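Showing just some of the chains, left in place.
Residue numbering begins at 1 within each chain, and the chains themselves are lettered A, B and C in the order written.
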Amino acid sequence: MFRFECDYSESCHPAIIERLAETNLIQSPGYGEDAFCEAARELLRRDCGLEPNACAIHLMIGGTQTNLTVIASLLRPYQGVISADSGHINTHETGAVEATGHKVLALPTKDGKLSAEMVQAVYDAYQDDVTKEHIVQPGMVYISWPTETGLLYTKEELSALSRTCRKLGLPLFLDGARLGYGLMSSACDLTLPEIAQLCDVFYIGGTKQGLMMGEALVFTDLKLSNGFRSMMKNRGGMLAKGRLLGIQFQTMFEDGLYYRIARQADEYAMEIRSAFAARGCDFLYPSMSNQQFPILPDAWLAKLEKDFAYSFWQRVDESHCAVRFCTSWGTQPEAVEQLIAAIRAL
Amino acid sequence: MFRFECDYSESCHPAIIERLAETNLIQSPGYGEDAFCEAARELLRRDCGLEPNACAIHLMIGGTQTNLTVIASLLRPYQGVISADSGHINTHETGAVEATGHKVLALPTKDGKLSAEMVQAVYDAYQDDVTKEHIVQPGMVYISWPTETGLLYTKEELSALSRTCRKLGLPLFLDGARLGYGLMSSACDLTLPEIAQLCDVFYIGGTKQGLMMGEALVFTDLKLSNGFRSMMKNRGGMLAKGRLLGIQFQTMFEDGLYYRIARQADEYAMEIRSAFAARGCDFLYPSMSNQQFPILPDAWLAKLEKDFAYSFWQRVDESHCAVRFCTSWGTQPEAVEQLIAAIRAL
Amino acid sequence: MFRFECDYSESCHPAIIERLAETNLIQSPGYGEDAFCEAARELLRRDCGLEPNACAIHLMIGGTQTNLTVIASLLRPYQGVISADSGHINTHETGAVEATGHKVLALPTKDGKLSAEMVQAVYDAYQDDVTKEHIVQPGMVYISWPTETGLLYTKEELSALSRTCRKLGLPLFLDGARLGYGLMSSACDLTLPEIAQLCDVFYIGGTKQGLMMGEALVFTDLKLSNGFRSMMKNRGGMLAKGRLLGIQFQTMFEDGLYYRIARQADEYAMEIRSAFAARGCDFLYPSMSNQQFPILPDAWLAKLEKDFAYSFWQRVDESHCAVRFCTSWGTQPEAVEQLIAAIRAL
């Protein structure tokens, strides 16, 4: 069985396990105050093009934890977070945001992307409501990049969102669980420093991009970071051996490994995409990153699922389903070759 | 200015203020453990057709407080409450349910009513999801009766909902902030005892039906009431002088005053409805209770608003808006006459 | 039975019920935006000696609701509220503060009063802790005045607390559920304007001082009031017919009735105190306000409880208990006479 159903089927990139082994018995302080974390933060800061005193970086364990902690930290109790209704916080986190007391103001979208206009409209509707004390105040904006649908906000789109958010006083939070796959996509017209400039807080995903676990959270609006380490502990998200995160991010960012392996995964994804397209398949979303959503006849799926694991996405019509194939840093060339051969043989 | 914009513009029915004055200096225990509350609970129980040991009744202050306390009490932390997206808990409570940690699983509806099929579908989608531990578990169902759109579930509809909820193990909670206006509507085919049999917990609204404040919460599933008085205090909703609620409900239910004044309000609403209909107006919702939603030309609204307060509901097209006119126990005949005359003169 | 077990056995002062009756059918907007509330806020502001733009006043229903809403509004998620361990929020609110997510940092005291030194010590301990991200940050200070033990902070004590709190950036919140009884006590050396100057937020209690219900919350630090009306709704504490609170506070404060009835209650309490003292009784706390805590032989209690309701406080030794006798605005002269006669006859 070749697994394409998600991007975290393996543990971590071999360079990481090597580094963890080398440093294993070195003693260090806990909770992220060690030299590995310090070095990792420095590398991340550099790649984001940020000045040392213009950002605060926190290394966290996983995405849901990061999302709930950031949102709980930024909002006042009567505020909610604007999100696409397909946003991870609205769909696959078992109500983790609501468990912190906040409503997800979920907006319907056709492809999982918010626009500046949509945010402005929510804001205006709130401001215009004569009963505004009876409705949830929009307090921040959450987007994912790439989205859960594999798409990228363009520089123009993200700039517009950023301008609108700043005009309205709404912090813009970008969930970058798959940030590397976005940055390396052929469809990407944004750089990491540009993302850092446009967002108030965002994270550089590790779990799905070669680390055992870890998300590097970057606050570019420093006042939003106030008390954040206490927030992390308050929500159970401060790893005792924080060094584990530091060592992994250091390994990934000291010579660009993070980007190289993401680029490879994207390339595999595009090969798979081409194979499906060559068979005349449509796609649910026009993704150019590591997640591909072909719409396939049920009969094809019955054949493919014998050797290839994928994710069911949604039924499209009586005889077709949209499914998801993911590549990752860990995808093996042979797996891609076999899958493409199988597609051609359908 | 004649006020039709809501059903709580006055304080309370004169019979209540009289009774409060008569009993004013009598000493009693606090927190709802007095003889007035006991008498009120007995009258409410009788009207619900419930046996003394088959229900638990709690007198609460207001609707949002009641909703949030019931929901927080019934759900496990990872569960959410199914509601129409127009449900009061989803729209006009400033995120009070989310502040207790729970997601409102809001379903789009065309008229504000949930169906048994919709509930079944949410349940099935949860059960069928292979990642169900990552999504919010539906834990109960909230409906309002009449709905925020003025409509009534029929006996058949409520029975179907009740059967489905019981089959699926989802408590059915009915928000009866306007219960009396529903029961007295010419469109109603349900009795209070039938509602009591079909719901697991519901309330008999007072604030909008002649009391200064107060909602009588009835648990017909006793195990759901376990610890509820502690919940009330825990959420700041236990009135020190609980007698105030007891006296008011006692006054309303000892000789049917509650029903008589609701019937009168409904009749006024139907007269207003007829007046608009006679002028050829459409209605946003086919309400037969105390809230009426005519769709009116902007020019008419400009004239009406000089003398009559109403609520803006939504713009329908370039030159028409849907608005809401409410009657209540406190609506004066003269106000209705004046409004009807004005409608005829438009 | 003459009831001295609490200060809310009756409904409200006759002047209030009269005013409620007079205004009963007047129509007004809801949620505290009516003319009665506006007038009440103006009177309260005047009595507090505050400029119109130097305070924000919110009329709320009850004490627990007020406490939890203020605390939830002022603290960041990882912060706690410093309180005497006998503070109402720590003892008799069923965990309402914790239900908002915050720890009560309860300090042991001998008499229920915090000192500036105690607050400074908590602050210093936090600042000095090298693991401070692992402990709750003190975020505000809660005191009650009079305390639950009937005592008053003197001007010197409250000034010292206020100076320390302001130096440390900790808002000082004063629970004035019995504020009138404190102000009118012969032991009081503070005025209402002085309290307003020394606290950042406090409330003027109504429930225990002649109103049916109601607490007038005064923010003298305006930025702390930001979004507070949304907070009120978010916690279910915004009364639909807010006018009920406005009318009551207006009645109490337009000609000083609030103070006159509190003074009378204090005088009755001192008469009862003197009667116990004349019989050689000790007191658990040296209260000079409306709550008295005599330490009495069990045999005396057995006799008294036939005709007089009081509250058990604590067992002091094998044969003595401390109990509480409360007077209130509603205490009748005859009840005091009878109690004093009974004490003399013990």
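Convention: a contact is a pair of C-beta atoms (placed from the backbone, for glycine too) under 8 Å apart; a residue touches a chain by one contact, two chains touch by 3 or more.
Note that the structure is predicted; figures quoted are calculated from it, not measured.
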item	value
Total copies in the full complex, given that 3 are placed here	4
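In this text, only the chains that are shown with their structure count from here on.
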item	value
Where chain A and chain C are represented by their mean Cα positions, the distance between them in whole Å	50
Gap in Å, rounded to a whole number, between the CA centres of chain B and chain A	42
Residues of chain A engaged with two or more neighbouring chains	77-78, 100-101, 133-134, 137
Of chain B, residues touching chain C in the complex	1, 3, 6, 8-12, 14, 17-18, 20-21, 23-30, 61-69, 93-96, 99, 207-208, 212-213, 230, 233-241, 243-244, 330
Chain A contact footprint on chain B (complex, rising order)	77-80, 91-95, 98-104, 130-131, 133-137, 312
In the complex, chain A residues that touch chain C	31, 72-73, 76-78, 100-101, 132-134, 137, 227, 229-234, 238
